[in-house]
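Notes to accompany the following structure.
This view holds just a subset of the chains, kept in their places.
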Amino acid sequence: MSTAATNTALERGRDLTQQLNPNLEAVLAERYDDLLPGFSESLIEWAYGRHYARPGLDLKTRQLCTIAALTALGGQTAPQLKINIEHTLASGASRTEIVEAIWQMAVYGGLPAAINGLNAAREVFEAEA
Amino acid sequence: MSTAATNTALERGRDLTQQLNPNLEAVLAERYDDLLPGFSESLIEWAYGRHYARPGLDLKTRQLCTIAALTALGGQTAPQLKINIEHTLASGASRTEIVEAIWQMAVYGGLPAAINGLNAAREVFEAEA
C-alpha cells in the first residue's frame, strides 16, 4: 500500500479498490482494455483516486450517494448499481441503509426509477445468500 | 410535536421539517395550494413523512443522498437542489461534505451535471454569507 504523502491518484484509487473490490481493476481490464487501451487504469484513477479517495466525505456516505444517484438516473444503470451495491456493503453499510437510500429516490427520480433500483438490490442480495 | 407511537406520516413529516426548514410547508402552500389544493400537505406527508422520517438511514446521510441524486439528474433541478443544500446544512453536514458529494457526481452523471451542481452550491453559500 502506498503512503499518503507521495502517492498519485492512481495509487490512491488502487488502495481504495483493495478495500471495496480487490478484483475490480482486473475484471475491467479483461473486459475492456482490448477495446480501449488504458481504460481500466483510467477508471480507477478517475473514479477512485480523484473522487472516492478524497478527504472531506467518508467512504460509506460516498457509496450511499452513488447508490442514490444511480437509482435516480434510472433502471438503465442497473449493471453499475449492482456493482456499487456490493461496494456499499463492503464500505460498511447495511442492507437496510441501502434500500432506504434507493426507496427515497421515489421522491426525486420517480417511482419507476426507485422500483428498478429495488429490483437491482434484491438481485444482489439473493446472489449473496 | 407528536409522539412516535400514534402519529401519522403527515405528523412525522411536519416534525422533521421543523428541524430542516420550519417555513417549508407555509411557503409551498402559499406558492402552490391555490393551483393544486392539498399540494403542500401531500408533499410534506410523502417526502418527509414517508421517506425522510423513516428509520434505517440517518437524516444527514439521507440529505447528502438527495444532493447527489439531484446533481446527477442535471442542472434543471437547481431550484430543488438549492433548497436541499440548505436542508443538508441544517441536518448537520458541512459545506465540504456537500461539495464533495456534488463533485463525485462527475463520475456518474457527467461533468456538466456536477458543474451545474457546484454552481447551485455556490449560490446558496454566497446567499448565506
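Miscellaneous remarks
Think of it as A and B in the order they're written, each chain with its own count starting at 1.
In the analysis below, a contact is a pair of C-beta atoms (placed from the backbone, for glycine too) under 8 Å apart; a residue touches a chain by one contact, two chains touch by 3 or more.
Treat the numbers as computed from the prediction; the structure is a model and nothing was measured.
All together, the complex described by this structure holds 6 copies of its single chain type, of which 2 are visible.
Definition applied: only the chains that are shown with their structure count from here on.
Superposing the C-alpha atoms of chain A onto chain B requires a rotation of 180 degrees, rounded to the nearest 5.
Centroids built from CA atoms put chain B at 23 Å from chain A.
Per the touch definition, chain B reaches chain A in the complex via residues 46-47, 51-52, 54, 56-57, 61-62, 64-73, 77, 80, 96-97, 99-101, 103-109.
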